[in-house]
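== chain A ==
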Amino acid sequence: MGDTILTIRGLTVDLPKGGDRAHAVQDLSLTVGAGEIVCIVGESGSGKSITSFATMALLPRALNVSSGEILFEGQDITKMSEAGHAKLRGSRMAMIFQEPMTALNPCYTVGDQIEEVFQAHTNMPKAERKSRTLALLEEVRMPDPPRIYASFPHQLSGGQRQRIVIAMALALNPSLLIADEPTTALDVTTQAQILAMFRTLRKTKGAGIMLVTHDFDVVAEVADKVVVMQHGCVVEQGTAEEVLNRPRHAYTRQLIDAVPGRKADAARSENRNPVVLAVDGLEKIYRVPAGFGRPGREVHALKPASFELRRGETLGIVGESGSGKSTLVRAMLRLIEPSAGKIIVDGHDIARAPYSQLRMLRRDIQIVFQDPYGSLNPRRTIGDQLVEGPVNFGVPRREAMEKARELVRIVRLDDEVLNRYPNQFSGGQRQRLCIARALMVEPKILVADEAVSALDVSVQKEVLRLLAEIRDRMGLSMLFITHDLRVAAQVSDNVIVMSKGEIVERGAIASVFHNPQHPYTRQLLEAMPGQGWEVPDLSTLPPADA
Partner candidate 1 sequence: MTTATLSPGRQMLKRARHHRGFILSGTVLGLIVLIAIFAPLLAPYDPYKQTLVARLRPPVWLGGTWQYPFGTDALGRDMLSRLIYGARVSLMIGLIAAGVSAVIGTVLGVAAGYFGGKVDRVVMFLINVRLAMPVILVALAAVSLLGGSVIIVTMVMGLLLWDRFAVVLRAATMQVRSMEYIAAAEMLGARQSRILWKDVLPNVMSHLIVILTLEMAHAIILEAGLSFLGLGVQPPTASWGLMISEGKEMLLFDSWLIMVPGIALFVLVFAINMFGDAIRDVTAPEGRN
Partner candidate 2 sequence: DKADDTVRVAFAKDLDNADAYFSSARETTIFQFSIHDRLVERDPETGEWVGVLAESVEWIDDLTLEFKMREGVTFHDGKQVTADDGVFTFNHFSDPATGVAMPNTVDWIENAEKVDEMTFRVNLKAPNPAALDYVASSIPVYPAAYYQEVGQQGFARAPIGTGRYRVASIDPGRGYTLIAYEDYQELGPNRKKAVIKNVEVRSIPDVNTQIADLFSDAIEFMWQVPEDQAQRIEGRGGYTVVQAPTVRFGYISMDASGRTGFEPFTDKRVREAVNHAIDRTAVRDAFFGASSEIINSICSPIQFGCTQDVTTYDYDPEKARELLAEAGYPDGFSVDLYAYRDRQAAEAMAQMLDEVGIKANLTFLQYSAIAEKVLKNEVPMSFMTWGSGSIIDVSASTSKFFDGSDIDDVRNPELTALLEKGDTTIDPAARMESYSAALNLIADEAYWVPLWSYTSNYVMSPELDYTPTADEYVRFYDMSWK
(Lines give C-alpha, C1' and ligand atoms only; values in the text may rest on other atoms or scores of the structure.)
Protein backbone atom coordinates (compact mmCIF):
# COMPACT_ATOMS: atom_id res chain seq x y z
CA MET A 1 0.00 0.00 0.00
CA GLY A 2 2.93 2.37 -0.05
CA ASP A 3 3.75 5.41 2.10
CA THR A 4 1.55 7.19 4.57
CA ILE A 5 0.35 10.48 3.17
CA LEU A 6 -1.76 11.76 5.98
CA THR A 7 -1.44 11.10 9.67
CA ILE A 8 -3.88 12.60 12.10
CA ARG A 9 -2.91 12.25 15.72
CA GLY A 10 -5.06 13.13 18.73
CA LEU A 11 -7.06 15.73 16.86
CA THR A 12 -9.56 17.63 18.99
CA VAL A 13 -11.74 20.36 17.58
CA ASP A 14 -13.71 22.48 20.05
CA LEU A 15 -17.29 23.48 19.49
CA PRO A 16 -18.35 26.96 20.48
CA LYS A 17 -20.12 27.23 23.83
CA GLY A 18 -23.74 26.22 23.80
CA GLY A 19 -23.26 23.56 21.13
CA ASP A 20 -24.53 20.00 21.34
CA ARG A 21 -21.31 18.90 22.97
CA ALA A 22 -17.93 20.25 23.93
CA HIS A 23 -15.90 18.91 21.02
CA ALA A 24 -16.88 18.40 17.44
CA VAL A 25 -14.06 15.91 17.16
CA GLN A 26 -12.24 14.43 20.08
CA ASP A 27 -8.85 12.75 20.16
CA LEU A 28 -9.10 11.45 16.64
CA SER A 29 -6.29 9.54 15.03
CA LEU A 30 -6.11 7.97 11.61
CA THR A 31 -3.78 7.49 8.68
CA VAL A 32 -4.24 7.53 4.95
CA GLY A 33 -1.66 5.80 2.80
CA ALA A 34 -0.84 6.32 -0.86
CA GLY A 35 -3.29 4.50 -3.10
CA GLU A 36 -5.60 3.80 -0.23
CA ILE A 37 -9.27 4.65 0.18
CA VAL A 38 -10.19 5.35 3.76
CA CYS A 39 -13.88 5.66 4.47
CA ILE A 40 -15.18 7.58 7.44
CA VAL A 41 -18.68 6.52 8.43
CA GLY A 42 -21.00 7.52 11.19
CA GLU A 43 -24.36 9.09 11.81
CA SER A 44 -25.14 12.69 11.06
CA GLY A 45 -23.31 15.10 13.34
CA SER A 46 -20.67 12.62 14.36
CA GLY A 47 -17.85 14.88 13.18
CA LYS A 48 -17.04 13.43 9.78
CA SER A 49 -17.12 16.72 7.92
CA ILE A 50 -15.27 18.57 10.63
CA THR A 51 -12.46 16.07 10.37
CA SER A 52 -12.14 16.59 6.65
CA PHE A 53 -12.36 20.38 6.95
CA ALA A 54 -9.70 20.37 9.61
CA THR A 55 -7.43 18.43 7.31
CA MET A 56 -7.96 21.00 4.57
CA ALA A 57 -7.64 23.84 7.07
CA LEU A 58 -11.06 24.97 5.96
CA LEU A 59 -12.73 24.87 9.36
CA PRO A 60 -15.56 27.34 9.87
CA ARG A 61 -14.50 30.43 11.77
CA ALA A 62 -16.32 29.37 14.92
CA LEU A 63 -14.34 26.17 15.31
CA ASN A 64 -10.74 25.72 16.38
CA VAL A 65 -8.30 22.88 16.56
CA SER A 66 -7.45 22.75 20.24
CA SER A 67 -4.98 19.91 20.24
CA GLY A 68 -3.46 17.22 18.08
CA GLU A 69 -1.58 17.33 14.84
CA ILE A 70 -2.38 16.75 11.20
CA LEU A 71 0.72 15.63 9.36
CA PHE A 72 0.47 15.91 5.64
CA GLU A 73 3.55 14.77 3.75
CA GLY A 74 5.47 15.40 6.93
CA GLN A 75 4.21 18.96 7.55
CA ASP A 76 1.80 19.84 10.33
CA ILE A 77 -1.20 21.53 8.79
CA THR A 78 -2.33 23.02 12.05
CA LYS A 79 0.88 25.01 12.39
CA MET A 80 0.94 26.42 8.90
CA SER A 81 0.13 29.93 7.77
CA GLU A 82 -2.87 30.71 5.60
CA ALA A 83 -0.57 31.28 2.64
CA GLY A 84 0.98 27.88 3.24
CA HIS A 85 -2.44 26.32 3.23
CA ALA A 86 -3.38 28.06 0.02
CA LYS A 87 -0.25 26.66 -1.57
CA LEU A 88 -1.09 23.09 -0.62
CA ARG A 89 -4.78 23.25 -1.35
CA GLY A 90 -5.59 22.45 -4.89
CA SER A 91 -2.11 21.27 -5.70
CA ARG A 92 -1.06 18.66 -3.12
CA MET A 93 -4.39 18.09 -1.43
CA ALA A 94 -7.83 18.53 -2.90
CA MET A 95 -11.39 18.24 -1.73
CA ILE A 96 -14.77 17.39 -3.19
CA PHE A 97 -17.93 18.46 -1.42
CA GLN A 98 -21.34 16.97 -0.97
CA GLU A 99 -23.48 19.52 -2.76
CA PRO A 100 -22.68 19.63 -6.47
CA MET A 101 -25.46 22.12 -7.23
CA THR A 102 -23.88 24.95 -5.28
CA ALA A 103 -20.21 24.08 -5.34
CA LEU A 104 -19.51 26.16 -8.43
CA ASN A 105 -19.62 29.91 -8.78
CA PRO A 106 -22.67 30.70 -10.94
CA CYS A 107 -21.04 33.75 -12.51
CA TYR A 108 -18.11 32.11 -14.28
CA THR A 109 -17.77 29.38 -16.86
CA VAL A 110 -16.66 26.04 -15.55
CA GLY A 111 -13.61 26.21 -17.80
CA ASP A 112 -12.61 29.40 -16.13
CA GLN A 113 -13.09 27.89 -12.73
CA ILE A 114 -10.96 24.85 -13.48
CA GLU A 115 -8.23 26.98 -14.98
CA GLU A 116 -8.08 28.90 -11.76
CA VAL A 117 -6.31 25.95 -10.19
CA PHE A 118 -3.49 26.23 -12.71
CA GLN A 119 -3.48 29.95 -12.33
CA ALA A 120 -3.14 29.75 -8.59
CA HIS A 121 -0.38 27.20 -8.47
CA THR A 122 1.61 27.39 -11.71
CA ASN A 123 2.59 30.02 -14.21
CA MET A 124 1.37 28.22 -17.25
CA PRO A 125 0.54 30.35 -20.27
CA LYS A 126 -3.12 30.73 -21.03
CA ALA A 127 -3.14 28.39 -24.01
CA GLU A 128 -1.62 25.58 -22.04
CA ARG A 129 -4.06 26.08 -19.19
CA LYS A 130 -6.87 25.71 -21.61
CA SER A 131 -5.54 22.57 -23.23
CA ARG A 132 -4.87 21.03 -19.82
CA THR A 133 -8.40 21.89 -18.76
CA LEU A 134 -9.87 20.30 -21.84
CA ALA A 135 -7.81 17.20 -21.20
CA LEU A 136 -9.12 17.06 -17.65
CA LEU A 137 -12.68 17.31 -18.85
CA GLU A 138 -11.96 14.41 -21.08
CA GLU A 139 -10.49 12.49 -18.20
CA VAL A 140 -13.63 12.85 -16.07
CA ARG A 141 -15.55 11.63 -19.09
CA MET A 142 -17.47 14.76 -19.93
CA PRO A 143 -19.09 14.70 -23.34
CA ASP A 144 -17.99 17.42 -25.76
CA PRO A 145 -15.31 19.13 -23.61
CA PRO A 146 -15.09 22.40 -25.61
CA ARG A 147 -18.79 23.01 -25.09
CA ILE A 148 -18.64 22.14 -21.41
CA TYR A 149 -15.60 24.35 -21.07
CA ALA A 150 -17.64 27.38 -22.08
CA SER A 151 -20.73 26.42 -20.10
CA PHE A 152 -21.95 28.06 -16.96
CA PRO A 153 -22.70 25.82 -13.98
CA HIS A 154 -26.45 26.26 -14.26
CA GLN A 155 -26.32 24.73 -17.70
CA LEU A 156 -25.02 21.43 -16.34
CA SER A 157 -26.68 18.63 -14.42
CA GLY A 158 -25.76 17.74 -10.86
CA GLY A 159 -23.66 14.79 -11.90
CA GLN A 160 -21.83 16.88 -14.45
CA ARG A 161 -21.15 19.57 -11.92
CA GLN A 162 -19.80 17.06 -9.49
CA ARG A 163 -17.44 15.83 -12.18
CA ILE A 164 -16.27 19.41 -12.75
CA VAL A 165 -15.41 19.61 -9.09
CA ILE A 166 -13.59 16.32 -9.36
CA ALA A 167 -11.72 17.62 -12.39
CA MET A 168 -10.61 20.60 -10.34
CA ALA A 169 -9.48 18.34 -7.57
CA LEU A 170 -7.49 16.19 -9.94
CA ALA A 171 -6.01 19.03 -11.93
CA LEU A 172 -2.58 18.95 -10.34
CA ASN A 173 -2.46 15.28 -9.32
CA PRO A 174 -2.78 15.80 -5.58
CA SER A 175 -1.46 13.13 -3.32
CA LEU A 176 -4.50 13.39 -1.06
CA LEU A 177 -8.10 13.65 -2.12
CA ILE A 178 -10.78 14.27 0.44
CA ALA A 179 -14.35 13.63 -0.59
CA ASP A 180 -17.11 14.60 1.82
CA GLU A 181 -20.23 12.67 0.85
CA PRO A 182 -19.55 13.33 -2.82
CA THR A 183 -22.45 11.22 -4.07
CA THR A 184 -25.21 11.69 -1.52
CA ALA A 185 -27.02 14.22 -3.67
CA LEU A 186 -26.70 12.19 -6.82
CA ASP A 187 -28.76 9.35 -8.12
CA VAL A 188 -27.44 5.82 -8.05
CA THR A 189 -26.33 5.66 -11.64
CA THR A 190 -24.24 8.79 -11.39
CA GLN A 191 -23.00 7.68 -8.02
CA ALA A 192 -21.78 4.44 -9.53
CA GLN A 193 -19.83 6.31 -12.18
CA ILE A 194 -18.18 8.57 -9.66
CA LEU A 195 -17.25 5.75 -7.36
CA ALA A 196 -15.75 3.97 -10.32
CA MET A 197 -13.73 7.08 -10.99
CA PHE A 198 -12.32 7.00 -7.48
CA ARG A 199 -11.22 3.46 -7.90
CA THR A 200 -9.45 4.30 -11.14
CA LEU A 201 -7.84 7.24 -9.51
CA ARG A 202 -6.41 5.20 -6.73
CA LYS A 203 -4.99 2.78 -9.21
CA THR A 204 -3.57 5.15 -11.84
CA LYS A 205 -2.44 8.12 -9.75
CA GLY A 206 -1.65 6.44 -6.49
CA ALA A 207 -3.44 9.15 -4.55
CA GLY A 208 -4.70 8.58 -1.03
CA ILE A 209 -8.42 9.13 -0.74
CA MET A 210 -10.37 9.99 2.37
CA LEU A 211 -14.03 9.37 1.65
CA VAL A 212 -16.70 10.52 4.04
CA THR A 213 -20.03 8.75 3.79
CA HIS A 214 -22.83 7.37 5.85
CA ASP A 215 -23.74 4.73 3.34
CA PHE A 216 -22.39 1.28 4.10
CA ASP A 217 -23.00 0.16 0.56
CA VAL A 218 -20.61 2.79 -0.64
CA VAL A 219 -18.12 1.66 1.93
CA ALA A 220 -18.46 -1.89 0.78
CA GLU A 221 -17.99 -0.79 -2.80
CA VAL A 222 -14.71 1.12 -2.50
CA ALA A 223 -13.14 1.17 0.92
CA ASP A 224 -9.79 -0.28 1.86
CA LYS A 225 -10.00 0.96 5.39
CA VAL A 226 -12.97 2.10 7.48
CA VAL A 227 -13.12 4.57 10.35
CA VAL A 228 -16.35 4.62 12.35
CA MET A 229 -17.21 7.76 14.24
CA GLN A 230 -19.77 8.52 16.91
CA HIS A 231 -20.19 11.78 18.81
CA GLY A 232 -16.87 13.04 17.54
CA CYS A 233 -14.87 10.01 18.55
CA VAL A 234 -13.52 7.12 16.58
CA VAL A 235 -15.16 4.01 17.96
CA GLU A 236 -13.72 1.48 15.59
CA GLN A 237 -11.33 1.33 12.68
CA GLY A 238 -9.89 -1.40 10.57
CA THR A 239 -9.87 -2.91 7.13
CA ALA A 240 -13.10 -2.82 5.23
CA GLU A 241 -13.48 -6.52 5.32
CA GLU A 242 -13.17 -6.63 9.10
CA VAL A 243 -15.42 -3.76 9.94
CA LEU A 244 -18.17 -4.64 7.52
CA ASN A 245 -18.40 -8.31 8.27
CA ARG A 246 -17.14 -8.61 11.82
CA PRO A 247 -17.90 -5.28 13.49
CA ARG A 248 -16.74 -5.25 17.06
CA HIS A 249 -18.14 -2.08 18.52
CA ALA A 250 -21.80 -1.95 19.53
CA TYR A 251 -22.35 1.25 17.65
CA THR A 252 -20.90 -0.13 14.44
CA ARG A 253 -23.14 -3.12 14.80
CA GLN A 254 -26.16 -0.94 15.35
CA LEU A 255 -25.36 0.95 12.15
CA ILE A 256 -24.86 -2.15 10.11
CA ASP A 257 -27.89 -3.80 11.56
CA ALA A 258 -30.01 -0.89 10.42
CA VAL A 259 -29.02 -1.32 6.79
CA PRO A 260 -32.12 -2.77 5.16
CA GLY A 261 -31.67 -6.21 3.81
CA ARG A 262 -31.41 -6.51 0.10
CA LYS A 263 -33.84 -9.40 -0.07
CA ALA A 264 -37.55 -8.78 -0.10
CA ASP A 265 -39.63 -10.42 2.59
CA ALA A 266 -40.88 -12.94 0.12
CA ALA A 267 -43.53 -14.45 2.33
CA ARG A 268 -46.39 -12.04 1.86
CA SER A 269 -49.25 -13.68 0.09
CA GLU A 270 -50.94 -12.28 -2.91
CA ASN A 271 -53.48 -9.62 -2.06
CA ARG A 272 -57.05 -10.23 -3.21
CA ASN A 273 -58.76 -7.49 -1.26
CA PRO A 274 -60.96 -4.91 -2.99
CA VAL A 275 -59.35 -1.98 -4.80
CA VAL A 276 -59.36 1.19 -2.67
CA LEU A 277 -57.59 3.46 -5.09
CA ALA A 278 -57.58 3.38 -8.86
CA VAL A 279 -55.46 5.82 -10.79
CA ASP A 280 -56.14 5.98 -14.47
CA GLY A 281 -54.13 7.92 -17.04
CA LEU A 282 -52.96 10.50 -14.53
CA GLU A 283 -50.83 13.07 -16.24
CA LYS A 284 -49.08 16.30 -15.34
CA ILE A 285 -47.58 18.86 -17.65
CA TYR A 286 -45.91 21.88 -16.13
CA ARG A 287 -46.07 25.00 -18.21
CA VAL A 288 -43.10 27.17 -17.44
CA PRO A 289 -44.25 30.60 -18.57
CA ALA A 290 -42.20 32.46 -21.13
CA GLY A 291 -40.66 35.82 -20.55
CA PHE A 292 -38.70 35.72 -17.38
CA GLY A 293 -35.47 34.12 -18.38
CA ARG A 294 -36.27 31.30 -20.71
CA PRO A 295 -38.67 30.81 -23.51
CA GLY A 296 -41.93 29.26 -22.45
CA ARG A 297 -41.78 25.49 -22.42
CA GLU A 298 -43.59 22.45 -21.18
CA VAL A 299 -42.27 19.88 -18.76
CA HIS A 300 -43.98 16.57 -19.07
CA ALA A 301 -43.25 15.67 -15.48
CA LEU A 302 -45.71 12.79 -15.42
CA LYS A 303 -46.75 10.84 -18.45
CA PRO A 304 -50.10 9.03 -18.25
CA ALA A 305 -49.84 6.68 -15.30
CA SER A 306 -52.32 4.03 -14.20
CA PHE A 307 -52.26 1.67 -11.23
CA GLU A 308 -54.44 0.23 -8.53
CA LEU A 309 -54.03 -0.13 -4.85
CA ARG A 310 -55.84 -2.83 -2.85
CA ARG A 311 -56.79 -2.76 0.76
CA GLY A 312 -53.86 -3.75 2.94
CA GLU A 313 -51.43 -3.56 0.07
CA THR A 314 -48.18 -1.63 0.13
CA LEU A 315 -47.17 -0.34 -3.24
CA GLY A 316 -43.62 0.92 -3.56
CA ILE A 317 -42.77 3.54 -6.14
CA VAL A 318 -39.07 3.78 -6.94
CA GLY A 319 -37.10 5.81 -9.39
CA GLU A 320 -34.25 8.20 -9.34
CA SER A 321 -34.46 11.89 -8.55
CA GLY A 322 -36.61 13.83 -10.98
CA SER A 323 -38.36 10.76 -12.32
CA GLY A 324 -41.76 12.16 -11.34
CA LYS A 325 -42.54 10.31 -8.14
CA SER A 326 -43.52 13.37 -6.14
CA THR A 327 -45.42 14.76 -9.08
CA LEU A 328 -47.42 11.57 -9.26
CA VAL A 329 -48.30 11.70 -5.59
CA ARG A 330 -49.11 15.37 -5.51
CA ALA A 331 -51.27 15.20 -8.60
CA MET A 332 -53.02 12.20 -7.14
CA LEU A 333 -53.88 14.15 -4.00
CA ARG A 334 -54.63 17.24 -6.03
CA LEU A 335 -52.05 19.23 -4.20
CA ILE A 336 -51.20 20.19 -7.73
CA GLU A 337 -53.81 20.18 -10.45
CA PRO A 338 -53.41 17.10 -12.66
CA SER A 339 -53.47 17.78 -16.39
CA ALA A 340 -55.56 14.69 -17.15
CA GLY A 341 -56.64 11.39 -15.72
CA LYS A 342 -58.86 9.91 -13.05
CA ILE A 343 -58.25 9.12 -9.40
CA ILE A 344 -61.03 6.95 -8.08
CA VAL A 345 -61.43 6.53 -4.35
CA ASP A 346 -64.63 4.99 -3.07
CA GLY A 347 -66.29 5.52 -6.41
CA HIS A 348 -65.52 9.25 -6.46
CA ASP A 349 -63.12 10.86 -8.85
CA ILE A 350 -60.75 13.09 -6.91
CA ALA A 351 -59.51 14.65 -10.13
CA ARG A 352 -62.92 16.10 -10.90
CA ALA A 353 -64.27 16.73 -7.45
CA PRO A 354 -65.27 20.30 -6.73
CA TYR A 355 -63.30 21.90 -3.96
CA SER A 356 -65.95 21.38 -1.31
CA GLN A 357 -66.20 17.69 -2.00
CA LEU A 358 -62.46 17.35 -2.36
CA ARG A 359 -62.05 18.20 1.29
CA MET A 360 -64.22 15.26 2.24
CA LEU A 361 -62.51 12.89 -0.18
CA ARG A 362 -59.11 13.71 1.21
CA ARG A 363 -60.14 12.20 4.49
CA ASP A 364 -59.56 8.82 3.05
CA ILE A 365 -56.10 9.45 1.85
CA GLN A 366 -53.32 11.00 3.88
CA ILE A 367 -49.68 11.71 3.33
CA VAL A 368 -46.41 11.80 5.24
CA PHE A 369 -43.76 13.99 3.68
CA GLN A 370 -40.04 13.72 3.31
CA ASP A 371 -38.83 16.65 5.34
CA PRO A 372 -39.52 16.10 9.03
CA TYR A 373 -38.66 19.73 9.73
CA GLY A 374 -40.82 21.33 7.08
CA SER A 375 -43.94 19.31 7.55
CA LEU A 376 -44.86 20.62 10.98
CA ASN A 377 -45.83 24.23 11.49
CA PRO A 378 -43.24 25.62 13.90
CA ARG A 379 -45.71 28.10 15.38
CA ARG A 380 -48.42 25.69 16.46
CA THR A 381 -48.37 23.14 19.22
CA ILE A 382 -48.33 19.48 18.32
CA GLY A 383 -51.77 19.02 19.82
CA ASP A 384 -53.21 21.85 17.79
CA GLN A 385 -51.79 20.37 14.62
CA LEU A 386 -52.95 16.86 15.41
CA VAL A 387 -56.56 17.85 15.99
CA GLU A 388 -56.57 20.03 12.87
CA GLY A 389 -57.93 17.25 10.68
CA PRO A 390 -60.78 15.96 12.84
CA VAL A 391 -61.81 19.48 13.79
CA ASN A 392 -61.97 20.44 10.14
CA PHE A 393 -64.22 17.46 9.57
CA GLY A 394 -66.52 18.47 12.38
CA VAL A 395 -65.31 16.40 15.33
CA PRO A 396 -65.49 18.36 18.60
CA ARG A 397 -62.11 19.51 19.81
CA ARG A 398 -62.26 17.65 23.10
CA GLU A 399 -62.97 14.38 21.40
CA ALA A 400 -60.24 15.01 18.87
CA MET A 401 -57.77 15.70 21.67
CA GLU A 402 -58.67 12.39 23.25
CA LYS A 403 -57.92 10.69 19.98
CA ALA A 404 -54.67 12.57 19.58
CA ARG A 405 -53.52 11.25 22.93
CA GLU A 406 -54.23 7.75 21.84
CA LEU A 407 -52.40 8.13 18.53
CA VAL A 408 -49.38 9.72 20.11
CA ARG A 409 -49.12 6.63 22.24
CA ILE A 410 -49.45 4.45 19.18
CA VAL A 411 -46.45 6.15 17.60
CA ARG A 412 -44.70 5.55 20.93
CA LEU A 413 -44.48 9.04 22.29
CA ASP A 414 -45.71 10.39 25.59
CA ASP A 415 -49.06 12.22 25.44
CA GLU A 416 -47.44 15.15 27.23
CA VAL A 417 -45.90 16.07 23.84
CA LEU A 418 -49.22 17.54 22.73
CA ASN A 419 -48.41 20.81 24.47
CA ARG A 420 -45.02 21.18 22.91
CA TYR A 421 -43.80 22.81 19.75
CA PRO A 422 -42.14 21.01 16.82
CA ASN A 423 -38.71 22.50 17.49
CA GLN A 424 -38.60 20.43 20.66
CA PHE A 425 -38.40 17.16 18.75
CA SER A 426 -35.77 15.28 16.80
CA GLY A 427 -36.25 14.36 13.17
CA GLY A 428 -37.37 10.83 13.90
CA GLN A 429 -39.84 11.95 16.51
CA ARG A 430 -41.25 14.52 14.15
CA GLN A 431 -41.73 11.91 11.50
CA ARG A 432 -43.69 9.82 13.96
CA LEU A 433 -45.82 12.83 14.81
CA CYS A 434 -46.50 13.34 11.12
CA ILE A 435 -47.64 9.76 10.89
CA ALA A 436 -49.89 10.28 13.88
CA ARG A 437 -51.32 13.42 12.32
CA ALA A 438 -52.08 11.59 9.08
CA LEU A 439 -53.83 8.82 11.02
CA MET A 440 -56.00 11.23 13.01
CA VAL A 441 -58.64 11.33 10.28
CA GLU A 442 -58.69 7.54 9.94
CA PRO A 443 -57.63 7.35 6.31
CA LYS A 444 -57.86 4.25 4.20
CA ILE A 445 -54.71 5.02 2.32
CA LEU A 446 -51.44 6.37 3.61
CA VAL A 447 -48.94 7.88 1.20
CA ALA A 448 -45.35 8.18 2.34
CA ASP A 449 -43.27 10.35 0.04
CA GLU A 450 -39.66 9.66 0.90
CA ALA A 451 -40.84 9.55 4.47
CA VAL A 452 -37.60 8.07 5.78
CA SER A 453 -34.96 9.41 3.40
CA ALA A 454 -33.97 12.28 5.63
CA LEU A 455 -33.42 10.12 8.64
CA ASP A 456 -30.31 8.38 9.91
CA VAL A 457 -30.28 4.69 9.15
CA SER A 458 -31.01 3.61 12.68
CA VAL A 459 -33.94 6.01 13.03
CA GLN A 460 -35.07 5.09 9.55
CA LYS A 461 -35.30 1.50 10.58
CA GLU A 462 -37.46 2.32 13.57
CA VAL A 463 -39.89 4.42 11.56
CA LEU A 464 -40.18 1.76 8.90
CA ARG A 465 -41.04 -0.78 11.49
CA LEU A 466 -43.63 1.50 13.00
CA LEU A 467 -45.24 2.07 9.63
CA ALA A 468 -45.47 -1.60 8.89
CA GLU A 469 -46.99 -2.24 12.28
CA ILE A 470 -49.63 0.44 11.93
CA ARG A 471 -50.44 -0.70 8.45
CA ASP A 472 -51.13 -4.18 9.65
CA ARG A 473 -52.98 -3.09 12.74
CA MET A 474 -55.29 -0.65 11.00
CA GLY A 475 -55.66 -2.41 7.71
CA LEU A 476 -54.27 0.53 5.79
CA SER A 477 -53.18 0.55 2.20
CA MET A 478 -49.89 2.27 1.62
CA LEU A 479 -48.12 4.00 -1.23
CA PHE A 480 -44.47 4.09 -0.40
CA ILE A 481 -42.29 6.39 -2.45
CA THR A 482 -38.53 6.11 -2.24
CA HIS A 483 -35.40 6.23 -4.31
CA ASP A 484 -33.72 3.67 -2.07
CA LEU A 485 -34.23 0.23 -3.55
CA ARG A 486 -33.28 -1.46 -0.33
CA VAL A 487 -36.00 0.37 1.56
CA ALA A 488 -38.54 -0.38 -1.14
CA ALA A 489 -37.66 -4.00 -1.03
CA GLN A 490 -38.14 -4.10 2.69
CA VAL A 491 -41.64 -2.67 2.94
CA SER A 492 -43.46 -3.19 -0.32
CA ASP A 493 -45.64 -5.95 -1.69
CA ASN A 494 -45.62 -4.62 -5.21
CA VAL A 495 -43.46 -2.04 -6.83
CA ILE A 496 -43.63 0.47 -9.65
CA VAL A 497 -40.44 1.69 -11.28
CA MET A 498 -40.47 5.14 -12.73
CA SER A 499 -38.10 6.85 -15.11
CA LYS A 500 -38.45 10.22 -16.81
CA GLY A 501 -42.04 10.64 -15.76
CA GLU A 502 -43.06 7.23 -16.97
CA ILE A 503 -43.89 3.92 -15.29
CA VAL A 504 -41.42 1.57 -16.92
CA GLU A 505 -41.99 -1.55 -14.91
CA ARG A 506 -44.31 -2.94 -12.28
CA GLY A 507 -44.89 -6.15 -10.49
CA ALA A 508 -44.45 -8.05 -7.27
CA ILE A 509 -41.37 -6.90 -5.46
CA ALA A 510 -39.48 -10.13 -5.66
CA SER A 511 -40.02 -10.64 -9.37
CA VAL A 512 -39.07 -7.08 -10.26
CA PHE A 513 -35.90 -7.17 -8.21
CA HIS A 514 -34.72 -10.59 -9.16
CA ASN A 515 -35.89 -10.61 -12.70
CA PRO A 516 -35.99 -7.05 -14.00
CA GLN A 517 -37.49 -6.73 -17.45
CA HIS A 518 -36.93 -3.14 -18.39
CA PRO A 519 -33.38 -2.03 -19.20
CA TYR A 520 -33.73 0.94 -16.92
CA THR A 521 -34.62 -1.24 -13.95
CA ARG A 522 -31.66 -3.42 -14.69
CA GLN A 523 -29.37 -0.45 -14.92
CA LEU A 524 -30.70 0.84 -11.63
CA LEU A 525 -30.12 -2.43 -9.86
CA GLU A 526 -26.66 -2.82 -11.27
CA ALA A 527 -25.69 0.65 -10.20
CA MET A 528 -26.44 -0.13 -6.58
CA PRO A 529 -23.16 -0.04 -4.71
CA GLY A 530 -21.96 -2.76 -2.42
CA GLN A 531 -23.29 -5.58 -4.52
CA GLY A 532 -20.65 -7.88 -3.25
CA TRP A 533 -21.57 -7.38 0.38
CA GLU A 534 -24.40 -8.89 2.33
CA VAL A 535 -25.33 -7.50 5.70
CA PRO A 536 -23.84 -10.03 8.09
CA ASP A 537 -25.97 -11.80 10.60
CA LEU A 538 -24.81 -9.98 13.68
CA SER A 539 -26.33 -12.44 16.10
CA THR A 540 -23.64 -14.93 15.20
CA LEU A 541 -20.83 -12.55 16.23
CA PRO A 542 -19.19 -12.50 19.66
CA PRO A 543 -20.53 -9.89 22.10
CA ALA A 544 -19.73 -6.31 21.17
CA ASP A 545 -17.22 -3.94 22.77
CA ALA A 546 -18.66 -1.15 24.87
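As a convention for this text, contacts are C-beta pairs under 8 Å (C-beta built on N, C-alpha and C of every residue); 3 or more make two chains touch, one makes a residue touch a chain; residues count from 1.
Picked so that all candidates are chains of the complex that A comes from, given by their letters.
Keep in mind that this is a model prediction, so the values were computed, not measured.
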Options 1 or 2: the chain contacting chain A in this complex: 1
Of chain A, residues touching candidate 1 in the complex: 20, 330, 333, 335, 359-360, 362-363, 365-367, 369-371, 374-381, 385, 388-389, 392-393, 420-421, 423-426, 429, 434, 437-438, 440-441
